[in-house]
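Selected chains only, in their assembly positions.
In this document, chain identifiers A, B and C correspond to the written order of the chains, with residue numbering beginning at 1 in each.
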Amino acid sequence: MAEKKEPRTTLPDVREHPRFAGVATFCRFPLIESVVPGHQPVDWAIYGVPFDGGVTYRPGARFGPRAIRDASQYIKPVHLELGVNIAEIFSLADAGDAPIKPYSCKDTIDAACGFALALGDPAITKLLAVGGDHSIAYANIKATWQRRGRPKRGLAMLHLDAHLDTVESVWGEKWGHASPLIRAIEDSLIDPSRMLSAGIRGPHNATADLDFARDHGVEVVTYDQWRSGEGTARLDAFKKRLGDDEVYLSFDIDCVDPAYAPGTGTPSCGGFTSADIFALLRRFASVNLAGADIVEVLPDRDPSGVTALLASHIIFEILCLAAAHSNR
Amino acid sequence: MAEKKEPRTTLPDVREHPRFAGVATFCRFPLIESVVPGHQPVDWAIYGVPFDGGVTYRPGARFGPRAIRDASQYIKPVHLELGVNIAEIFSLADAGDAPIKPYSCKDTIDAACGFALALGDPAITKLLAVGGDHSIAYANIKATWQRRGRPKRGLAMLHLDAHLDTVESVWGEKWGHASPLIRAIEDSLIDPSRMLSAGIRGPHNATADLDFARDHGVEVVTYDQWRSGEGTARLDAFKKRLGDDEVYLSFDIDCVDPAYAPGTGTPSCGGFTSADIFALLRRFASVNLAGADIVEVLPDRDPSGVTALLASHIIFEILCLAAAHSNR
Amino acid sequence: MAEKKEPRTTLPDVREHPRFAGVATFCRFPLIESVVPGHQPVDWAIYGVPFDGGVTYRPGARFGPRAIRDASQYIKPVHLELGVNIAEIFSLADAGDAPIKPYSCKDTIDAACGFALALGDPAITKLLAVGGDHSIAYANIKATWQRRGRPKRGLAMLHLDAHLDTVESVWGEKWGHASPLIRAIEDSLIDPSRMLSAGIRGPHNATADLDFARDHGVEVVTYDQWRSGEGTARLDAFKKRLGDDEVYLSFDIDCVDPAYAPGTGTPSCGGFTSADIFALLRRFASVNLAGADIVEVLPDRDPSGVTALLASHIIFEILCLAAAHSNR
């Protein structure tokens, strides 16, 4: 662990403002407009995209960002296992919510992408989007891709999900929560040959559902393969293959089992535990993150609040992965 | 209704930031540090006091301010019945949460009072505190009293509650949610001869429970008296007696029936409906408000969210009462 | 109000055992086996009958007694409007739960009746049964009737309910929650000519559903009649007609609207508010109660706990009615 350094992120004084006090921002980070000059530009901007117009089943993820802000108040900055203090290594901010066009997935993606492009210093500030349904990932992927130099072959990607999200279209619509990754691959924002999707499981509509991913060279690790032990070796091989390439992380909360994340719109039984997913993420501790999203938290289906709590913890883990890379 | 004026309060553009988007502030008012210079000083500062260490039964009201911020997103600025637009008449802001000493009611009151005293322009800005349990009312009453010129006989008060809150002490402690008004009367912050408590009801510990109020000339309108029709006349007489004196309004959400406000710590069956309480408040439309509080919202007992929703509506009604006075 | 007397009921010291502490008994009354000799025999024994095998729709009222014990901790002994302190006037006890035969309504009724007959001093102790579904009322009515001298024409009855509960049989079974009152009338435990059912409403299976009650002279006050004002006069006339006759009170929580009592098995929209029912009960303040029951609280359908809270308040109101009579 790095020795004690000056904090780069101003956290509220817990003596006067306990964790249950104050206007709730992600992990108690300052609002981006309140970041002190010495902490600018921020290293990561966390922002919400409260849109759920791309869902195929239960809506309500538009309330995800608020629920995650509330649940994230108990997050603290030090990660014991990875040995990092994110508030020392990074300047972090809550950049508020992106503008939304509730009746149009495509317009929302455009608006959110434009908003994200303007956050902080494009050369420095990385983007962590909080959904909202998975359709909004495209906006953050595109903004990240543009800010990271528009790499020709696209970004590498680590994708954790119960679903592949590579459906051509649903109800005649190409933009929706079943399709962000097919669009990102088509538009060369993501390089399918350096993409891995883990946690895939559940009933499918057709055996062809996996064809697009397989045909494009996406490495698919089903939950069953992971469980059998086979997946772990493939995850490690994937990480090795990545080297220090910049990687985008897309985290759909439904990759974990509904016991751990009931508050989501298309839950799929039989998935990771929270501990599984932390262990899986920590295998990628030294990875070079270009950006990330966490999506599909649906507060109205989360009566005990465990889903939003887990999502807030995933934000922390993602920032710690990045901190571990910076800290090398 | 006044003709269309320039807004004094900057509300977020609902086209880009729908009501489910953005960091939640009270009624979507700006954070006090973000109020544009032309709107300064604010007319009313709404702030939270997330403290519940003064309760005698169910705790959890410390999460009241956050729940009310979330629930208040659907509030709009125009009141049809009173014919006012609060965003045109007032500059309004969310002043965040007061500092809290979770283990000491008295220290919290001191800290919250100090915080409140420093908000906006003491000569102009009025204070609306959002609890937290009822003990925190003392802090706002004291700050209001100081800022309104420390009137010798104390402020007049309209008190809506199922309980009188004039208990000498509980478990040997003088500061708690059963005692804010006895303390305020003892300290001459409130003038009991110009105070009315309405909605009182429920089982009592002893017949002497009402003695303090009656001995000090507080007008007590029980719920049963109000229901019988007798109370309305007394409310009107009280209002007439007040004239244009400055009045403090203390609103305990348990004055309404648990069907309307299940999310509270010491609910009492058989009270006002929401419509009753709106009608009651609107009888005081031309009253001269010095300050106000709304307390005792306990989100964990509010599974359908109706309590926090009602509380947010009460904030709106209170501001409209004040606007109607300003608008005369 | 009577002057301060020695308490007849030993309530726990709230300084050491706040309302959230201790093994929960009804209204914090002592267990009947712990009543001090000087307080014996008790005036009222409150006991549970955790049976729901007589329902026709949603089961779960077997958990009613426990939920009501928990919810009743906030009950205090003094009734302001009636001017009585039940703990001074009465010795009161929680007599535990009656024995139950979960698979047989008739056997449960027999067992509960036998249990009730043995409580306290038959000549003095009155019985307040807490359900369970409405079928258990028969047991308490029968035990009350036997202990009050087996009056030939039966007891007078005040019945508050959305349903008449005079169905001949359901699914071939004569004992169930739709039939306790037809059985009690057939067995001359209740005198239909001195019985009033108030609050009746909702869809019926057939227009003949009211025939039994009307043919036997039961006074039926539908909710609509009560609302129109007509019912109140009939309630007063009924009370006058009763004089000082002993009356049994059967209170089905579904007489109030589902907004006030969602936690019940066969809820019927459009009923009394809590305040309505308190006002209605208090019209019977000087009535001579022989016994009472409160039934049909179903905790699993009561997420905010308002139903059990109201039921506990109704127990208090019933005891206060009796206290007001004793106190004349």
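What we mean here is this: contacts are C-beta pairs under 8 Å (C-beta built on N, C-alpha and C of every residue); 3 or more make two chains touch, one makes a residue touch a chain.
Since this is a predicted model, take the numbers as computed values, not measurements.
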Per this structure file, total copies of the shared sequence (3 shown): 6
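Quick note on the criterion: only the chains that are shown with their structure count from here on.
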Neighbouring chains shared between subunit A and subunit B, ordered by label: none
Most distant chain from subunit A, judged by the mean position of its C-alpha atoms: C
Intercentroid distance (Cα basis), subunit C paired with subunit B, Å: 38
Approximate Å spacing (C-alpha centroids) for the pair subunit A, subunit C: 56
In subunit A, residues with contacts to at least two other chains: none
Residues on subunit B engaged by subunit A in the complex (per definition of touch): 16-18, 20-25, 31, 33-34, 48, 50, 62-63, 65-66, 69-70, 94, 96-97, 99-100, 102, 111, 303
Interface residues, subunit B side, partner subunit C - complex: 56-58, 171, 200-207, 209-210, 222-224, 227, 257-259, 262-263, 266-267, 269-271, 273, 301-304
Residues of subunit C that touch subunit B when the two form their complex: 1, 4, 15, 18-20, 74-81, 83, 85, 257, 259-260, 273-275, 278-279, 303-306, 309-310, 313, 316
